[in-house]
Structures are given as C-alpha cells and as structure tokens.
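Note that one protein chain of the assembly has been removed; the remaining protein chains are unaltered in position.
Entry: chain A
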Amino acid sequence: SCSSLAGIMLLEVFLVLGAVIIYFLFSKKKEETLPFKEGWWGKGEKPDTEEDTTIRPFKVETTEEELSDLFRRLDQARFTEPLENSCFHYGTNLVYLRKVVSYWKNQFNWKKQVEVLNKYPQFKTKIQGIDIHFVHVKPPRLPEGQSAKPLLMVHGWPGSFYEFYKIIPLLTDPASHGLSDEHVFEVICPSIPGYGFSEAPHKKDFNSVSAASVFYELMLRLGFNEFYAQGGDWGWLICTNLAQIAPNHMKGLHLNLASVTNMGFTHLLSILLGRYLPGLFGFQDEDVRRMFPFLKKGLYRILLESGYAHIQATKPDTVGCGLNDSPVGLAAYILEKFSTWTDLEFHNLEDGGLERKFNLDDLLTNIMIYWVSGCIVSSMRFYKENLQKGIGKQKHERLTVQVPTGIASFPNELVHTPQAWAQKKYTNIVSFHFMPRGGHFAALEEPELLAEDILQFVGKVEKEQLWRKK
C-alpha cells in the first residue's frame, strides 16, 4: 500500500508537471502582436478618392526672405544675464548663448548647410493622409554577390534625420571607412510626422504606434519585405512598436536606448537590493556602477531632467509657441539637451561642453530644421500623445518583442537600463554591449562606435539566420 500511495503521488506530480509544460508550450504560441494602427491624419474629412502613393523627389530649399527674417530675429534677440557662477545649472547659460547667436549670425552659412543636407537623396510620399519625408541612401558600390540590406533608422527629439548624416556613409560604404564590408546597407531615415519636413498630423492621438504603422507602410511601399530597424530616443519606441506590429518583416532591431517602462515588483526589489546582491538580479559590475546609488543616478536625475517632458506632455502648444517665434529661444531649448544628454558633468561648464563633442555647424543645422519647418510645436505634441495616460499603462508597453535585438548601451545615457531588465521585454537579445564612451545622441556623437555595433549585430543575425527561426 505504501508503494501504491507513492506511485499515485508520483503520478500526480508528473501530471502537474505535464500540465505546466503544456501550458507554457501553448502560451508561447499565444504571443500577442500589436495590431497595425489605421489612421487618417490629414486636414478635415478623409476624401473618397484613393490616396496618391507616388514617391516624389524632394530637395531642401531656402530663400533670401527666410534668411533675412532669421537674421532680423537674431539681431533683435533680448537676452537675460545669468546668475553669477551658475554655469548650466539653471539651464542653457545665456552668456554662452550670445556666443552661439553671434556665430549663427556671422559665420554659420545656411545655404551651404542646405547643400550638405541635399547631398543625400530625399523624397516625400503621402501615407495615411500626410506627407512623409525621408532620406534614402543606396550603397555606391556592392561587393560581388551581395545585396544591400535595408536599414530603417529613426531619430528622436530634439533630433532629426540629420543626426544620421555621419553614420550613413559608414553603413552604405563601410569599406571606404575602414570597416568590414561583409554587410552593406541601404539606409532609410524618415522624419517622424510632426518633425522636420514630414507633415504634422492634423488630428489628435498620433502616437508611437501610429508612427510605427506609417513607417511600416513606407517600407512596404519602397518594396522592402524584410528589413532591419535602428533607433534611439523616440526612434527606440517607434522601432520597438514596429517590431511588435510586423515581427515577420523585421530581421533585427538595434537600439541605442532601451528603456523599460512596464516595471513590477521585481524591478523595485532589484533597485533596493541590486547594489548588494547584483548576481541575484543579473546585474553586471558595469550595471551597478552606472545605476547606483539609485536615488542619485536614477530618481533624482529623472526628476531634475524631465521638466521638459512634463510640460511637453501636458501643454505642448503653450511651451512651443514662443520657441516657434524666437530662434534664440529655440536654440537655448534644444542646445540644453545636446549638452546635458551628452554628459551630465557638462552642467558644471560655462559653455555646457557643447563644442567638445559636436561642432556648431551640426548643432545649428539641426536647430534650423526645426526653425524653417516650424515644427517645434508638433514635435512636442508627440510627448502628449504618448505620455498623457502615464508611463507603463499602454497596451504596447506590456507586450514583449521577439525580434532579434541588439542593444548598444552608452555610458552617458541619462538613465541606464541593465540587460537583466531589458531582456524581460526584448526576449531575444542577440547582443548587448557596454559602449566605452558616448551619450544620448550616439549617431551624431560616436558614429563609428555605433556603426561597428550595428554591423556586428547584423553579422550575428545573418550568420545564424536568426530571423528565420521565428
């Protein structure tokens, strides 16, 4: 009777185990995808006629009128004196700003920069009722037997497609830049609707899923059935959503920012105890170094640096109004981010350390894109559309990503996300590297480092044909 009892117990255990295994097997198949978001963002009612799907070449242009209007505003700019010894602690230092404005007036050559912008082919096409602008660069030469791999690169705020101008040649023509040409890309950099030369949505509710859907249509319209995607800042979220909408089309997802917004009890626990028991939570030494002390490097830092997100997520039309009318105000607002998000220590410098990692021509070209397109307000509305319900509350934030993912983790990014957290969302992380230097604007600041990481990631994905395994 003892052995039969034991036998029954053993049977029960096996049954339970079996049920659990079956449950997991089946639950894996029930992976939810993010539905494609239909929309129509044009003015007024959607017309009955079919949408024009032509792809029209586009060139950035400027006029004398535009330039003289800009100069007049720069000349009449009213500045305020900064407090003594305040460096960049109160925001952009207004004495340094005067120097930038002086350069802008006297040395910066917008006509020349427009030619720089036009060196890559640009196009516009109407999707879901609005004109989408994008840059499309094909490789100048292809090695024998190779085809160019399509790579979608998405910018963020306060950036633009221009951020990619230094990294594009490293990806379309790696051999000429000392990189391996095992993989060569054709790069597509669109402007998010409401940014730069993409038309702004006229209707409410255009969020990251809408942008991902629009870019998905774009890639299909360009004839790409399979592609890679890369992004940071909003580009991170849009490409993530794209991976959730169209996992069968995306071969790989590369990110230089990988925030995790849907956090739970385990995250809280790892914040409290991770410093003392890193191994328990999967933290590496570098993770601990970057994340702790958590109050200082996490919570307080977020509070100190997120004022702009708070006001843009609630009153974008108010805060953007003056910035669309004062180029100096616009420059102060945008340059502050290029300083602080490149290295927090730049707070302590009178000139915000801006010219250590960037040159003024690049910074001002980016600002000019916001100025001449008048898009600052619509760019800010994107915050409200994405954040108004809070963080961690939207459907897509609870869904995971199965597409092979590569993450380049830059040391000066505002907040560090350890791999242990990222892999809860990105279930198929193929590469995760701690980059030796660089901050938020990785493509502009450290194009070689980023390009190398993208190339090695794609190499891994292609070699193991990982994208076929889904």
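Simple rule for what comes next: contacts are C-beta pairs under 8 Å (C-beta built on N, C-alpha and C of every residue); 3 or more make two chains touch, one makes a residue touch a chain; residues count from 1.
Definition applied: contacts and distances are computed from a predicted model.
A.B. asks: Pick from "Auxin-induced protein", "Epoxide hydrolase 1", "Protein YIPF3" or "ALA-interacting subunit" the UniProt protein name of the chain that isn't shown here.
C.D. replies: Spelling it out: the chain absent from the display is recorded in UniProt as "Epoxide hydrolase 1".
A.B. asks: Thinking of the whole complex, not just what is shown, which of A:V377, A:L414, A:A443 or A:V458 touches the missing chain?
C.D. replies: Answering carefully, the residue with contact to the hidden chain is A:V377.
A.B. asks: Among A:Q113, A:Q128, A:S326 or A:Q402, exactly one should touch the missing chain; which is it?
C.D. replies: Checking each option in A:Q113, A:Q128, A:S326 or A:Q402, the one touching the absent chain turns out to be A:S326.
A.B. asks: Among A:R78, A:K111 or A:K463, single out the residue that touches the unshown chain.
C.D. replies: Once the missing chain is taken into account, the touching residue is A:R78.
A.B. asks: Kindly state which of the options A:T62, A:S86, A:Q284 or A:T400 is in contact with the chain not pictured.
C.D. replies: Within the whole complex, the residue contacting the unshown chain is A:S86.
A.B. asks: Can you tell me which of A:K99, A:H310, A:K395 or A:R437 touches the chain that was removed from the display?
C.D. replies: With A:K99, A:H310, A:K395 or A:R437 as choices, the missing chain is touched by A:H310.
A.B. asks: List the residues of chain A that touch the chain left out of this view.
C.D. replies: Touch set of chain A with respect to the missing chain: 43, 69, 72-73, 76-86, 90-94, 97, 201-204, 262-265, 267-268, 303-308, 310-326, 328-330, 332-333, 336, 374, 376-378, 381, 384, 390-393.
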